[in-house]
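Once you've had a glance at the structure underneath, I'll fire off some questions.
Only one protein chain is missing; all other protein chains are in place.
As written, the chains take the letters A, B and C, and residue 1 is the first residue of each chain.
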Amino acid sequence: MKFELKNSLAPLSALSKIFEHPQTLCYPEVKSETVSGYRGFHINDLSTCIGCANCQDVCMNEAIDMIAIDKDKNPKNNSGCIPRIDYGRCCWCSLCTDVCPPDSLKLESECIWADDDANRFLYQPKDKPC
Amino acid sequence: MDEGFIPYQQSLEDEEQSIKSTQSVIEQAIAWFRAHSMFVLAYGTGCGAIEMPPTFTSRYDIERLGVVGVATPRQADILIVSGYCSPKTLKRVIRSYEQMSEPKYIIGLGSCTINGGMYWDSYNTIKKLDDFLPVDMYVNGCMPRPEALIEGFVKLQEKIRANSSEAGYIQYRTRYAHYRANQERLFGTQVQPRYEENFAGMNL
Amino acid sequence: MERKVITIYHGPQHPGITGNMSVELDLMGETITRARTHVGYLHRGFEKLIERRTIIQAFTIVCRICVPEPDPNEANFALAVERLAGIEVSERASYIRVMVLEMARLGAQLLWMAGQSGSVGLGTVGQWSIYDRDLILDLFEQLTGGRVYHMYIYPGGVRRELPDGFLERLSALLDYLQKRLDAYDRLFFDNASFQKRAIGVGVVRGEEVLRRGFSGQVLRGCGFARDLRRDNPYLLYDQLEFDIPTQSAGDVYARALVRRAEMRESIRILRQVIAQMPEEGAIMQKLPKHRKFTLPKEDTYVAVESARGEFGYYMAGDGSEMIRRMQVKGPSLIHAFSLLEPLLVGEELSNVALIMNSLGICPPEIER
Partner (left out) sequence: MMSYLEEHYELIHKTPRLFALHVTREQLLDTLHQITTHTSFDTLSQLTCTDWIEEERFELGYMLTNALRSHNLMLKCSIARDKVTMPSLALLFAQAEVMERELHEMFGIGFEGNETLYDFALEGWCDIPPMRREFDTLAYVNAHYDFREGREDNLDVKEEIKKRKAAAKSAKETPSGA
């Protein structure tokens, strides 16, 4: 096959990008916009959570513990338990939110977290109405 | 009731007192340079390797922070263990880590390095990476987004600049017996060379 | 003169390897005299884990089987469950699935382009193509809520409705990518340095290739127009118009050209999907006894065409909530062993990364 001069020079067309504005997202300085519906951290509306442990049952990673709550925010919570998620197990599949009968467990768009201690990755969902 | 990452909140108060810099100016300068030239070993050990190209290329461009990929462990400062680790990989990861020159740091990417993640009941993945190697920074997610990986690097920079004696490589030297015991429990004694020999003459 | 054979391990910790795997090479000088593939660095025992999970739990794990391209796995799993349980999927859900699969294919081709260009030292291409892949991932984020792992195609349909204005944004992205593909032609495919490295390297040829179970670009690169989307259609591919590009040379460059044309075909399919997408319709067919859903004691085999070749799932149910056996065969299993090993013999060491990238070998799907 004959190699043409054109084929050697064509890649230089990339140089035209020098004059364009950079496309980089400068993360720590500029936070990118959160996408609605992104599967990030859990939130749990305690005033509607009934402590049924459906989320615990469906979780294939056994990431969800049901722990005792200090004071009942929801009188219908029969067990007095609310879910806590182990982020050393979670895969953010959102099956737990799919099976939640009162729809109290949800995922928010925030998802960024780094820590130097592995024992800190137990997460108590924030009490936020969705 | 506390929300968010619970034990973290409980430990917030203790931490404020602990980070008081006692470094000299030169030490601070060295730490600053270290924190801004982190060479990452290009070893994609697991799923997480798929989010490394976006992090290292033009979209997120982590080179802004001084993070560059290098090919051999001898030149690298940072080892990213990207997700699950099978024992077969872990052996190579340990060998790579021991070949790296100090100071060196490990970033654990995703749930799998913390408590097994999705593969918690798999017979062929390890569950707690810090049993075998000292991990300096864990990044949350499965997969962590490139932003989360950058967050891990930013926090690691702070840690490097604090220059504390709890850095992973110092832990690995001083608590080598502990790590070695766990490694031997998994692999048996014969397979790995002993890391101690590398720093036999050093003043610990 | 004494000729000395040395053995080196190309990988697992090597920048030129396509993942966490290793090729043991016997070298005489720079020439490879024997190659042997080693895998197992990524073995997680998926097939065992799936036996322990109910069907709706198992679907979240199958997408992890192949990391660069998770969606064909989800589609395969869903198709196999639907076939065993006799579930019909609505037309709208099928269109969304085709859309997701083609977006994933486009993304995987762009990722491949970064690897292939990196293996010949053309760094700029990777910077560009991974950026463009990220734009596709942004759309995935809006659609599915996940960036890499979407967990979106579910037995019975898809999990979420299209967000408002999604098809318009996709259409705009396709216009952008169409322009970019011309830029990639100049930068990469017509680049003399890539041609010089790729032409005549890693040649797969002959009638035998059909019998040896190869698929994807390996077959299309040596003149056989085999594509499961056309030959054994699934979803709605028999109602969409697209061509199957082929080349006859069978070398690395031919496979690159096939991929170049396939990207254009994917854009063409996506445009048809956007035009034909039904406005109304359910996206999800509820599974009977949703969380206690069972499969009959039957087995089936489902295959889809991924960006690298045939992805086949064998699935057997046993009347319980668990799947008795699901066996996955990705294209890389055959390509990495019975194709790569003989193909590398006689090549130079510097071409190993080039050939591996061009075969699209992806270790996580070899060993699961």
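To be clear about the criterion, contacts are C-beta pairs under 8 Å (C-beta built on N, C-alpha and C of every residue); 3 or more make two chains touch, one makes a residue touch a chain.
Since the structure is predicted, the reported quantities are computational estimates derived from the model, not experimental observations.
Asks: If I'm reading the header right, one chain is hidden. Which shown chains does it touch across the whole complex?
Replies: Those shown chains that the absent chain touches are A, B, C.
Asks: Tell me which residue among C:32, C:49 or C:249 touches the hidden chain in the full complex.
Replies: C:49
Asks: Looking at the whole complex, which of A:10, A:81 or A:114 touches the chain that is not displayed?
Replies: Among A:10, A:81 or A:114, only A:81 touches the chain that is not shown.
Asks: Residues on chain B that touch the omitted chain in the whole complex?
Replies: Spelled out for chain B, the touching residues are 7, 87-88, 91, 114-116, 120-124, 126-128, 131, 186-188.
Asks: Pick out the residues on chain C that sit against the missing chain.
Replies: Counting over the whole complex, chain C touches the hidden chain at residues 39-40, 43, 45, 47-49, 51-52, 83, 210-213, 215, 226, 228, 231-232, 299-301, 303, 310, 312, 314, 316, 318, 324-325, 327, 329, 333-334, 337-338, 367.
Asks: Could you pull out which residues of chain A are in touch with the chain that's been left out?
Replies: Given the touch definition above, chain A has residues 51-53, 56, 65-68, 78-81, 86, 88, 118-119, 122 touching the missing chain.
In the analysis below, only the chains that are shown with their structure count from here on.
Asks: How many angstrom lie between the centres of chain A and chain C, each centre taken as the mean Cα position?
Replies: About 26 Å, centre to centre.
Asks: Would you kindly tell me how far, in whole Å, the mean C-alpha position of chain C lies from that of chain B?
Replies: About 31 Å, centre to centre.
Asks: Mark out which residues of chain A touch at least two other chains, giving numbers and ranges.
Replies: 23, 60, 91-92
Asks: Residues of chain C touching 2+ other chains?
Replies: Where chain C meets two or more other chains at a single residue, that happens at 60-61, 128, 131, 149.
Asks: Given the complex with chain B, which residues does chain C contribute to the contact?
Replies: Where chain C meets chain B, its residues are 12-15, 19-20, 40-45, 48-49, 52, 60-61, 64, 67-68, 111, 114, 126-128, 130-131, 133-134, 137, 147-149, 364.
Asks: List the residues on chain C that touch chain A in their complex, please.
Replies: Listed in rising order, the residues are 53-54, 56-58, 60-61, 122, 124, 128, 131, 138, 141-142, 145-146, 149, 151, 160, 163, 183, 186-188, 190-193, 195-196, 199, 291.
Asks: What residues of chain B sit close enough to touch chain C in their complex?
Replies: Contact set of chain B toward chain C: 41-47, 49-51, 53-54, 57-59, 69, 71, 73, 84, 86, 88-89, 92, 96, 118-119, 121-125, 142-143, 145.
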